[in-house]
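Not every chain is included here, but those present sit where they belong.
We call the chains A and B, going by the order they appear; numbering starts again at 1 in every chain.
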Amino acid sequence: MITLSSDFGTPYPAAMKGVILQRTDARLVDVAHDFPRQDVRTAAFWLREVLPYFPPATHLVVVDPGVGTDRNALVVRAGDHALVGPDNGVLLPAARGLAGDGGELETALIDEREIGPVEPTTPADSTADSSERASTTPSNTFHGRDVFAPAAAAVHDAEIDSLGSLECLESGTWAVDLELPAAELEGGRAIGEVLVVDGFGNVITNVPGSSLDGRDRILANGRSVPVGATFAAVPAGERLATVGSHGYVELDVNRGRGDDAFGLEPGDRVVLEPTEDDSD
Amino acid sequence: MITLSSDFGTPYPAAMKGVILQRTDARLVDVAHDFPRQDVRTAAFWLREVLPYFPPATHLVVVDPGVGTDRNALVVRAGDHALVGPDNGVLLPAARGLAGDGGELETALIDEREIGPVEPTTPADSTADSSERASTTPSNTFHGRDVFAPAAAAVHDAEIDSLGSLECLESGTWAVDLELPAAELEGGRAIGEVLVVDGFGNVITNVPGSSLDGRDRILANGRSVPVGATFAAVPAGERLATVGSHGYVELDVNRGRGDDAFGLEPGDRVVLEPTEDDSD
């Protein structure tokens, strides 16, 4: 099984799928191709939350603002899973989660020269003007197709427990790390930030859900809001704080958009404090 | 085969797929994940129109504004198909269509406590802050992942002709019914409403297509428009009434948007009447 994640929209992911299916008959499952463009942190958050629900798989991830530069192409083996993508940190939060407590991350850098050329079915000179089209292999702008997709197929066919079929330049290292920021907890007070806003407008913070334990209300950036176990704990259109499916505090509106109601977007600071009325 | 439908956008459906693929190797087919958010009626319409074109399958549907409340989780067996989703009516129009004339609907309520915990691959304490993340199983906000996806896998593996592998609380009933509104037909006059607007802007009403039989023009909310067998029956940019692929009257614009031209949106009243010029 190979999962695919990118910020490509369409139809670029289809080219990656074609390249993979030239090489393997693995099941393909899309995670998302509408991650915010070139936003490594948001993709890293979602991958950390979603990939652990999959059975052992190879996860192809291409959110790659540095395509064509000398950033490396990375393979990470984490538990029974493997991740393939640019060495810009996007793979690491998910990889640490998949490796589990104390689990080791094995890494390999992909030698792009050894991936082998990714050619379309037909010679470039089959259309009138194509003899003058430039033919760089790999291209400088679409490593998803020309480097990462064939690498993912190779990693998949090695059945994850061997990265030997790749030409590895180096092992056990990476150039760019990424850790999602953790909230600071001081007694009953939590100082965190917005990690992402989901499609419903739910504001997902990095404050652990346990911060809401035993509270009926909480001050969120100075505004008193009820704490609810479900969206429906408050009437439609009203604000609440709840614990999302990822275990973090969310600032939401029942059947509405929390981001609009709270005026918050990714990266914004969030301070959660006890209210006077129920915290004594 | 398991089809998936939701109002989740991305990447939440991928978490459902991971959970299913942990449990079964069924083929997965997406119907749509961009149904209007929390709009049970629109989802119910599309499912009724699309699901009958599938071979026997388990259909996982999550449009669930009441997630986390005491609304039940429902399985409906209809003919050779099964549907799994919230007991809010979203399954029933499609189920009645799949059961066919006089077909029976067998139902079961899912006991969420018997579904078994849906755990990510790795223990929650594998990341720095996660020991303080709340760990409710199932979560109160993502039953698609924690209840409906494992239920769909279980129903699929029971090969639809047995729901015995589920812990059923009760059979043959549901709490919330939903019937899409029918148009009133009085002689040559039809009083109906807009069911949905599709992505092309075609205004799909609940008026049976037979209302257009033998007519060249019709009055739609007082405006005279030509009746065409195809969009191209009128010049580009012009309005027409036609019979859509679902058998209902649509108010459309050839190569344009009918919703804009007619000023109509879902739920709006639509009156279709004979014009003086061709109805005598």
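Just so we're on the same page, contacts are C-beta pairs under 8 Å (C-beta built on N, C-alpha and C of every residue); 3 or more make two chains touch, one makes a residue touch a chain.
Note that the structure is predicted; figures quoted are calculated from it, not measured.
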Whole-complex copies, counting every chain including the 2 in place: 3
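Operating definition for what follows: only the chains that are shown with their structure count from here on.
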Gap in Å, rounded to a whole number, between the CA centres of subunit B and subunit A: 29
Interfacial residue positions of subunit A with respect to subunit B in the complex: 1, 3, 5, 27, 29-34, 46, 49-55, 79-81, 93, 96-101, 103, 182-183, 185, 198-200, 206, 208-213, 229-232, 242-248, 250, 255
Footprint of subunit A on subunit B - complex, ascending: 8-12, 14-15, 17-19, 21-22, 28, 37-38, 65-69, 118, 120-130, 132-136, 139-142, 145-146
